[in-house]
Each structure stands twice: as C-alpha cells, then as structure tokens.
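Notes follow the structure.
The other protein chains are all here in position, but one chain of the complex has been omitted.
Letters A and B name the chains as they come in the text, with residue numbers starting at 1 for each one.
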Amino acid sequence: MLAIFLVCLVILVALAVPVASILLLSGIFLADITGRGRFINAIGDVYWENSTGFILISVPLFIFLGEIMVRSGIAGRMYSSVALWLTWLPGGLMHANVAASTLFAATSGSSVATVATIGTVAYPEIKKRRYHEGIFLGSLAAGGTLGILIPPSIAMIIYGVMTQTSIPDLYLAGIVPGLILAVLLSGTIFVICKIKPKWGGEQTIVSWAERFRALPDLLAPIAVFGSVVGSIYAGIATPTEAASLGVTVALVLSAFYRTLNLQMLLISFERTMVTTAMVLGIVFASMFLNFVLGFTGISNAVLAYVTALDLSAVSLVMCLIVFYILLGTFMEELSMILLTLPVVFPIVMDLNVAGFSDVWFGIIIVLVMELGLISPPFGMNLFVAQALRTRGGPFSDVTRGAIPFAVPMLILILALVAFPEIATFLPNWVKG
Amino acid sequence: MERIYDHVERVSQLASWVGGAAVLAIALMVTFDVLARNLLGVTITNAPEVAGYIFAAAIAFSFPIVVIRRANIRIDTLYVLLPTPAARLLDVIGAFVLCLSAGVIAYFAAQTFWESWQANSTSISSLSARLWIPQLFWAAGLVLFFAMTVFITAYATIAFFRRRWSDVERIAGLPSPKESLVDES
Partner (left out) sequence: ADNNATKFEVAAELSSTHWYTDFQKPYFNEILPKASDGSMTANAVPFDQLGLTGFELMRLMKKGTIDIASVTMNYVTQDSPALNGGSLGGITPNLAAFEKVYSAYRPVIERELATKYNAKPLALFAWPQNQIFCNFPGQKDVTLASLKGKKIRSFATTVSDLMEGLGAVPVTIPFGEVVTALQRGTVDCQSASLLGTYTQKIYEVLTHKIAINLGYSASFIVINLDTWNNLTPKQQEILSTSMADLEHRMQEKTAQLEADMQRCLTNGPCPDGKPAGLIEVVPTKEEAAKIKDVIENRVLKRYAERCNTQACIDDWNSTVGATLGLKAWK
C-alpha cells in the first residue's frame, strides 16, 4: 500500500505536475486506498481553517513590505550602500543576505516570510552585480530558515504546545544556535566564493569617503525595520501586527520619497499575491495530506519499527535525525512535525539522558525542519526562492544552489548532539 | 481563443489586484487597531478575525494569477532534459492535473459555504459574523480559479494537437530564463 503510494508520488514528480496538485491528489489517493474515502469531504474545512488562521497571515504582509521597499527605491539604495562595505569580501552581498535574514528572523516567526521578504529585496542585485544565480538564491533560501530558529518562532510554539515545553525557554535556546548557524552560513559562502571567485559578484575598489557618504541611505530601511522590531519589543504589537505596522511605515516613507503611485502599488499587489498564493496552495494541500496521513498511522508504524531496534541513546537519536531528514525531503515541514512529534517526543524523553532535555530536542527538531526547508525536491524555502525569479529559470538552479548550505546545518545538528549545552546553557543561565 | 486568453489574463490580474488591495486593507486595519489599543485603550475592529476572512478571499482570488504567470512550482529535473514535444505533453498533463485539483477544491469550498448558509453558522467571537458571507467570497474565488484552469487546459490541449509548441509553453509551460522581457526594477 505504502509502496503503491510512493510509486505514484514519484511518477507525478517525474511528470513535473504542479507540487500543490501532487500533495492534494496524494491525500485523496491515500484516503481512498485505505478505505477512508469519506475523508475527502474534509477538504473544504481544512482549506477554510488554514486560510483564516493567523499563522500564515504575516506572509503576504511581509512580502508586500519587501515589494514596497524594492519599488520605492529604498531597498536599491540600501544595497548600494551595504555593497560599498562588503564588496571586498568573497561572497559580497550574500553575507548581507544572511545578516539581513538573521535580523529579520527576530521579527518574524516564519521561514517563508523571511525568504520572501529578504529575497524580494535582494533578487534584483543578482543581475545588477553579476552573482551566480543558484548560489545567491541558495543563500536566501538557507538564510530564511533562521526565521524559525531565532525567536519568535511558529515552529517552537507548535513544538512547545505539543510537548508542554516552555516556549520562553525554547526562544532563549534558539538564540545561540541561530547566531552560530548564521556565522556558519556566512562561512560557507566565504569558502564557496574563495574556490569560485566569479560566483561572488563584481568586486570594485571603493574609498572610505564613498562608504561613509552612502550611510544615510540606510536610514529608511532602519526606520522600517525599527518600527517592526521596536513595536514587538516595546510591547505595542504582536509579531503579526508588527508586519502590518511595517507595511504602513514603508508606505509613508515611499510617499515621502515621492515614489508611491498607483502603478507601483498594482505591480506590488500582483507580485505579492503570486508568491503568497503559490506558497499557500502548497501549504493547504499539505495540511489535507497530513489529516489523512494522521489517521493511516503510517508514520507511527515506521517509528515503532525504529524504536524496536533497541539502540543506544545516541544511536537512536541519530536514527531519528536521519528519519526526519528523509521525511523532510518530500514532506512539508509543519505536517512532518505534527504527525510525528506525539510519538517521537516520549521516546526521546524516555531515554533519560541528562543533556537530552525537552528544550534541547526542540532545537534539534527546528534544525531538522530547517534542513527539510532547503532539501530537494520538496523544500518550501526553495519554492519561495524560485517564485521570486521574475526572470524565470529552471528550479534545479535553486536546489543545486542550496545544497552546500545543508552542510553547516548538519554540522550544527551533530554539534548539538555532542554538546547539548550549546542550546541549553542560555535558558539555564537566565533561570539561575 | 487567443482573445479569450487575453481576457482571462486581464481578469486574473484584476483579481490579484483585488487580493493585494485586501492585504493592504488588512495592514491598515491592523495598524489602526494597534494604535487604538495603545492610545485609546479600546479594541475596535476584531482585526484578527476580520483579517482572516479577508485573507481567505484574497488568496482564493489570487490563485488564477499564479497560473497565468506560470509560478506554480513543478519539479523540472526530468522535464528540462526532454525534447520539445515531450515537454509540451507534460505541460498539457500538468494543466489537466491542476484543473482537476482546482475542481476538487472549488467543489468542496462551495460545499463548505453551502453548509454554513444552511446552518446559519456564526463565528465564536463577539463579532458573531455570519460565516457564509466570507465563505461566499472565498468559494467564488476558487470557482473562478477552476473556470480559468478549465480554459487553460482546453487551450493548451488544442495548441498541443496543432503542434503549436511555443503557444503551449506560453500558456502552460515553465517560464524559461530567456524570456527576461519583464524588468523587475
């Protein structure tokens, strides 16, 4: 049964059928072959509930914010200014992508919103400064995964609620691994561009005077970013609300620069909705598939098999990580966690290994989700990065460009298994 | 048929503008709500709930433009290696499968609306919104989406059998990098 299902999945993928359709039809097919045809009736309700839920609503708001910043020229001037400082470094602006994603992650709980926002703003620079398109998009997709590791994080909220783990502790635990990952991603870019200098964009010689003269161009983006971060940390708005404030501030600034007009708004509307609808079409279909998969008990059966192997604590954790990496290649990450966590979490807690705490495992889970977000063929961040390409191009550019960035993620996961303190020392220290 | 295609494109674009405007409206409404709460100490608009309803309809009306701009993600590993007629055949198959899924979604969305209408369901908040109202807009968007995929599939199929490969690609293919006509800036 599982075999038939997987064969059909592979055929549909090979036929280059739209991903959203593959997921929806898989759900219907699976319901049918397991004698649960009546489950198909849930499609309307699952789509409606997810369409109105808060988790996704910040996605179009942040994409729209990015569009306004690009079309009002704020983003272009910001990049020119930042480029003056970074052009000597192998990888140039790609480091700025990672840094911007890290900062943005502190305002957004979603990886998709992070890639879409930073990516919208950065995409025009590929052509302008002759970067290698694949690696550049890969750095955006990988940087975007920081969105769920650096607090706030939707993934951590879901993990916290499902496992009764402290969400404030998870938030604290994500900070250090988040910063380490950001440095590792930057290091990966550095190494790649040391080997292939051509991929790292044009290098120009600039004077310090030029650099300082361009600094005022950073004021507008700082104002937009400040309104978003500031309103969250000052307790004025929740993260979703802060996205709305950012949009309002960007519009006001755009009006101030006299770039706000109907034409520009309409283009922004269209671009925002293309990306949002594409992403959500996939998410909704995944949620339906998740609903059907949950009743079939397939994931539980696989996990029961793994635990029956009677492995040592570390081997079992490594097995689970491999299981998640495999699952993450073809499953939407949120569904993956919803389906497996109620079974996996008690297994890991029953190991009774000192460092393997609920908070630590939460960070491991977030990291395997991040890996899933950039692992082909089904990686949500890859899809978003692809959707940003107004000039088009094969999807394989993005998947190939993202693969090198799986290395630092794997390194960090292994480091966390060896030294759980990387995640847990900060929450432990804060609590005294 | 080309003239109908132009109309479909136009309508899809208009629908996406409506969707985008709705997102802008959400942003302004939420901003207003946040300001009112912090400056006046009142909650006025039930913003999260209303935002959810507007959002649902905005996405539904934006599915067509995804098809028009060929932004649907398709795993093209094998696809890019195929000779033109075979790749165009995959385009037609892709359009057909998409049409099928759009039909399924539209059908069940209409059913959800119909159930709310019959039960006169209201939301749980103090707003007590009649659920069928937002669901009507949402379902209407999805029905429109289905209708446009029916046309796209029909058009692509006809073009395929007339061996007009470039037309098939333009309507239902994957955008290739050489079409860098649109400047993003």
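Going forward, a contact is a pair of C-beta atoms (placed from the backbone, for glycine too) under 8 Å apart; a residue touches a chain by one contact, two chains touch by 3 or more.
Source: prediction; values computed, not measured.
**Student:** Please work out which displayed chains the absent chain touches and list them by label.
**Tutor:** When the full complex is considered, the omitted chain touches A, B.
**Student:** Can you tell me which of A:T188, A:N290, A:T399 or A:T424 touches the chain that was removed from the display?
**Tutor:** A:N290
**Student:** Kindly state which of the options A:I232, A:V348 or A:L367 is in contact with the chain not pictured.
**Tutor:** With A:I232, A:V348 or A:L367 as choices, the missing chain is touched by A:I232.
**Student:** Just name the one of A:L6, A:V161 or A:V183 that touches the chain not displayed here.
**Tutor:** With A:L6, A:V161 or A:V183 as choices, the missing chain is touched by A:V161.
**Student:** Since one chain isn't shown, list which residues of subunit B touch it in the complete complex.
**Tutor:** 37, 41-43, 46, 48-49, 112, 115, 119-126, 128, 131
**Student:** Quickly run down the residues of subunit A that touch the omitted chain.
**Tutor:** 36, 38-39, 41-42, 45-46, 48-49, 53-55, 109, 151-152, 154, 157-158, 160-169, 232-241, 287, 290-291, 294-295, 297, 334-335, 338-339, 341-342
The criterion applied here is as follows: only the chains that are shown with their structure count from here on.
**Student:** Centre to centre, by mean C-alpha position, how many angstrom separate subunit A and subunit B?
**Tutor:** Once rounded, the distance between the two centres reads 23 Å.
**Student:** Where on subunit A is subunit B touching in the complex?
**Tutor:** 12-21, 24-25, 28, 40-41, 43-45, 47-48, 51-54, 56-57, 60-61, 64, 70, 76, 123-124, 231, 236-237, 240-241, 243-245, 247-248, 265-266, 268-270, 272-278, 280-282, 285, 376-377, 383, 386-387, 390-396
**Student:** So in the complex, which bits of subunit B are touching subunit A?
**Tutor:** Residues 13, 16-17, 19-21, 23-24, 26-31, 33-34, 38, 48, 51-53, 55-56, 58-60, 62-63, 65-66, 69, 71-80, 90, 93-94, 97-98, 100-101, 104-105, 108-112, 134-135, 138, 174-177, 179-180, 182, 184-185 of subunit B touch subunit A in their complex.
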